[in-house]
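A single protein chain has been omitted; all remaining protein chains appear in their positions.
We call the chains A and B, going by the order they appear; numbering starts again at 1 in every chain.
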Amino acid sequence: MASASGSVLAKTIANRSKRTIYRTPLIPRPVLVGGLFVIALIGAYPYYGTNAYVLSLLGKFLCYAIFALSIDLIWGFTGILSLGQAVYFGLGAYFIALSLKLNYALTHPTRYGGKIPDFMEWNGLTSVPHFMQPLMNLKTAVVCALIVPTLLALLFGVITFKRHIYGVYCAVITLAESLILQEFIIEYQAYTGGFNGITDYSNYVSPRFLWFILAVAIIFFLGARLLTHSKAGTVLKSIRDNDLRAEFLGYNVANYRIFVFCVSSFMAAAAGAMYAAWVGLVSFLDTGPVFSIEAVIWTAVGGRGTIVGPFVGTFLVKGAEFFLSGVLAEWWQILVGGLFIFVVLAMPDGIVGAVARWGARRRLALDNIARKDELKKYYFQLRLRSERSAQPEKEAP
Amino acid sequence: MFTQSIITQFFNGFSVVAILIIAAVGLAIIFGVAGVINMAHGEFMMIGAYVAAVVDKLGGNTLLAIPVSFAVVGALGLLVERSIIRWIYHRPLETLLATWGVGIILQTIVKLIFGPELYYVGTPKFLAGGFRLIGRLPFPWYRLFLIIVAAALMALVFYVIFHTDLGLQVRAVRRNRAIASCLGIDTARVDMTIFVFGSGLAGVAGAVLAPIKSVSTTMGFPYAVDSYMVLVLGGVGNLWGVVAGASLIGEAETILSFVFNNVIGELLVFLFIVIVIRIVPKGIFGYYERR
Partner (left out) sequence: MASLLDVKGLTVKVSGYTILENLDFSIEENELRVLLGPNGAGKTTLICMITGQYKPYAGSISFAGQDITGWPPDAIFQKGIGRKFQVPNLFETLSVFDNVMVSLKGRRKVFSTLFQTLSAEDSDRIWEALEFVGLADKANEPADTLSHGERQWLELAMLIASDPKLLLLDEPTTGMSEEGKRRTAELIERIARSRTVLLVEHDMHIVRQIAKRVTVLHQGQRLAEGTLAEVMNNPAVREVYLGKRRPQ
């Protein structure tokens, strides 16, 4: 009798502990609470804040954070290190900047009386080039800013990923790609503003725009979370961990990589487009490898593969730059270089990653303790019951 | 007339090829054996060039600058290797990021010491001028010097790799690291030696570059990127890959930049590399490795 009930009880315990699968919730409570707090902090700044420069920084940092998020998607989740993501950011930015500048020039003639952007005039152009005419329409420009980089990413993805070119080769090729775009922009200054970039088309810093950028950031964040929590997200992680095994389990690894690369580029382009409108200045620096790698470090500091990490890292590093670079001047660069080294050697999981791992370990340990406690409790009761049944029955059945 | 210019450009390209070979061979060994991508390679070259500038100021010439640069940058490489690289061998993406940081630090430090202005190092007097190759084609003595240095370096590397004990160890570690260490080879020391040697070569590249390019803190980066492209195109694991990659890229860049302009030339070379990689993903001489 005792053994039968024992086995039933054992099965019950086993079933109970077996059937629970721990999943990180879509939005863990600390993230929800912290996130709402930060959103309120940023969103309400126009009301309590007095510094216009800080307001402009907030919008800028949000755009940077979205860019870092796009890098986290391909690097943290899928393991592709691309040193040229700024290409997509920059293309998105240039499309919008050109459109805004073209329209601005119509209403603000240059000193020579021309109705075309100043950098075009300096370079001898007398009218807006044909292929840029469509950009006069802002809506067209927005569509271009979002679609063209994504198509370029698709092209790149098909060329490299379908031939299993990953890792270092991919990093180097994206580095070169980014460099070449930079040089193109500098060289063809009649069309791009060259070294000076596109400036003076009035920025659109305003509370409304800030909220728009914030809303876009939240939507991208949620979208990225949904992606990484879907089965596709788990597949992406498995590709990152062992692409050989994933392929031999039937997954077309190249297609998954291409997909996530396009999503990432779309995000980067959107960030760039908003950035151009917000900041009012776009230059070749926004398309180059230096910017790309900076964003990689923000992601690494915050925690790669965590979706929250890029936001944390961007605001942390850029915020530190805001406070420190004035004081430190050249030494800030040395600090940044040191940060690269530090993050790689000592902080591979980043801040959020370290917190998450600590939480996971704690939870596993608690699970084990709880299970052991439960087992102890039941076996104790089992022993009590068997001892009682060993004693002679005092009552009549 | 056009053909003549193309031929001129072809011979001009020899300089570029020679410099690329010198710059890339160090990188090739380091990546091929130790699995390290040194993003500070350009900065190492830059420091080699600054050393040459200092030597020049002190009255020496390029011939003296070469071994001095080798020593200085080699020592720098040792410092970087001992403090940073040795913890992250065989994780190329990590070394990529960490050495990028090193590069930033080096650039900033040099800028703090030497200031942002450009330095000019003259070619050694006995190498000034040139001779006439076929017909009226001018051929600077310095270019011949570069070719000789590149060839000598390749010969040196070949000799070390294939005819010395150290080279034997390097080849063993390259083939099968685990077994090599079982056989008593100190793989950590091999990695360190490789890194230091490769860094020294980068210094030499900078030293021979100084007379023909103005010395500034950002001069190294384009050569670093070109060196990686040489590795990507030529393949890692075979020294002939360096020669092949450098030759193709150097010549293509020179000729195409002449026909079109610098930027289009680079773009075309880049597209060419991408197309070749599509066909031969591991590079022309990269051998087919089992996954």
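Everything that follows uses one rule, which is that contacts are C-beta pairs under 8 Å (C-beta built on N, C-alpha and C of every residue); 3 or more make two chains touch, one makes a residue touch a chain.
What you are looking at is a predicted structure, and each value in this text was computed from that prediction instead of being measured.
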Among A:81, A:246, A:308 or A:352, choose the residue that contacts the chain missing from this document, as touch is defined above. A:246
Of the residues A:21, A:327 or A:346, I need the one that contacts the missing chain. A:21
Out of A:133, A:206, A:230 or A:381, which is the one that touches the chain we can't see? A:230
Looking at the whole complex, which of A:127, A:206, A:255 or A:381 touches the chain that is not displayed? A:255
In the complete complex, which positions of chain A touch the hidden chain? 14, 17-22, 227, 230-232, 234-235, 237-238, 241-242, 244-253, 255-256, 259, 364, 367
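Going forward, only the chains that are shown with their structure count from here on.
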Cα-centroid distance, chain A relative to chain B, in whole angstrom: 35
Along chain B, where are the residues that touch chain A in the complex? 31, 37, 84, 87-88, 92-98, 100-105, 107-109, 111-112, 222, 225, 228-229, 231-232, 261-263, 266-267, 270, 273-274, 277-278, 281, 291
Which residues of chain A touch chain B in their complex? 81, 159-160, 163-165, 167-169, 171-173, 175-177, 179-180, 183-184, 186-188, 244, 293, 296-297, 300, 330-331, 333-334, 336-341, 343-345, 348
